[in-house]
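Our next item is subunit A:
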Amino acid sequence: MRKLILGLVIGVFLVCSVLGSLVLGKDLTIGLSFPSLSFAWFAFLEQAVKDKAAQLGGIEVISLEAENNVSKQISIIEDMIIKGVDGVLLVPIEVEAVIPAIEALNKANIPVVTVDRRIKEGAPVQILCHVGADNVEGGRKAARFIVEKLTEKYGEPKGVVIELTGTPGAGPAIDRSAGFNEIMKQYPNIVVKSQTANFRREDGMKVMEDFIMSTPQIDAVFGANDEMILGAIQALDASGKFDVKEVITVGFDALPEALKLIEEGVLDATIEQFPGKQAATAFEILVKYLREGVTPEKPLVYIEPKVITKDNLNEAEKSF
Partner candidate 1 sequence: MSDAPILHFEKLTKRFPGVLALDGVTFSIQKGEVHALVGENGAGKSTLIKIVTGVYQKTAGEIFFEGKPVNFSSPHEALKNGIAAIYQEFNLIPALTVAENIFMGHHFVTRRFFVDWNRMRKEAQELMRFLDVDIDVDQKVRDLGVAKKQVVEIAKALSHRARVLIMDEPTATLAQKEIERLFRIIKVLKSEGVTIVYISHRLEEIYEICDRVTVLRDGRHIATRDVRDVTMEDLIRMMVGREVVERFPRVSHTAGEEVLRVEGLTRRGVLENISFSLRKGEILGIAGMVGSGRTELLRAIYGVDPIDEGKIYIRGKEARIRSPLDAINHGIALLPEERKVHGLVLLLSVLDNLGLPILPLVSVRGFIQDGRLKAIAQDMVQHMNIKTPSLFQRVMYLSGGNQQKVVLGKWFARNCDIYLFDEPTRGIDVGAKVEIYHLMNRLLERGASIVMVSSELPEVLAMSDRILVMREGRVVGELSREEATKEAILRLALGRREEYASVG
Partner candidate 2 sequence: MPVLVEEKSTQVFQKFFVFWDRVGILLAFLVVFVMFGALTPVFFHPLNILNVIRQVSIIGVIAVGMTFVILLGGIDLSVGSIVAFTGIIAAGFQVKWGGSLFLSIVVPLLIGGGIGFLNGFISTKGKLHPFIVTLGMMSIFRGATLLVAQGKPISGMSPAFRFIGAGMVGPIPFPVILFLGCVIIAGIVLKRTVFGRYIYAIGGNEEAALLSGIMVERYKISAFTLLGFLSGLSGLILTSRLNSGELVAGQGYELDVIASVVIGGTSLMGGEGGVYGTLIGALLIGVVSNGLNLLGVQPYWQMIVKGVIVIFAVLLDRLKRRFRTA
């Protein structure tokens, strides 16, 4: 009985959505599955996709809320298959758990493009393409920026640098730190001290307070996201021991609050990864494949991250 009702509901849904597309003259239906739209970050990505869809025209975008819950995301994708979407744009909540859902999409011949987060490498599923940020490169750029500033200050690359890393085990935390340290290792006179602050402002502040106590000299601080560097700046500011404007501070993500501090000259730089551009590009690749059968040249498309400073503030996306 329950199956019957479920079938009926799905049937009605299908007919409606097909009719709907016909009436509105839309030829493509694309499903978006993001971890949770209640986070401004993903809401921003969704908006970027919708803007792109309007620009391209003739596309219906279905977006469902997964409440940051892996199993919910899987059932959402299954529903999309039943609904008969033409393609899916996916930000997986988890790198591995989402794979069965992608298998189901493969079986139904529905192409998938992932954005922002990648699924586990080497998984036996077909992904049309992944569009993302190169977090490693972002880390490298942050490091190069700091090296450059230290060289300006001392005439040679030396000094003490604090690195606030993200939540242990999280992909971006690992990649950003890897890129950062890859560059820093080339300068034996630069001492890097690392500690996690869990991507949180509160922890950034706390850990920085402890560094201020234990480290007599601090030349630069790199926060693997803006939240942490914002916390660290407050700790520096309150310490009375350091002048925030003297210490080189670099964040990551280009949040509006960080951009404002750059404008005020407190924060020196932040790394912009152009999330909107990522999402729009991914969407465009998917549509191009569906409409024109064009397969992307590379299975991996990286949007080049950029260092945003006072000089190029207008280049930031001002994501949210």
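Candidate entries met the following condition: all candidates are chains of the complex that A comes from, given by their letters.
Operating definition for what follows: contacts are C-beta pairs under 8 Å (C-beta built on N, C-alpha and C of every residue); 3 or more make two chains touch, one makes a residue touch a chain; residues count from 1.
Quantities reported herein were computed from a predicted structural model and do not represent experimental measurements.
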Query = Any idea which of 1 or 2 touches subunit A in this complex?
reply = 2
Message = So in the complex, the part of subunit A that touches candidate 2 is made up of which residues?
response = 37-41, 43, 168, 193, 195-196, 200-202, 205-207, 209-211, 213-214, 227, 230-231, 234, 238, 257, 320
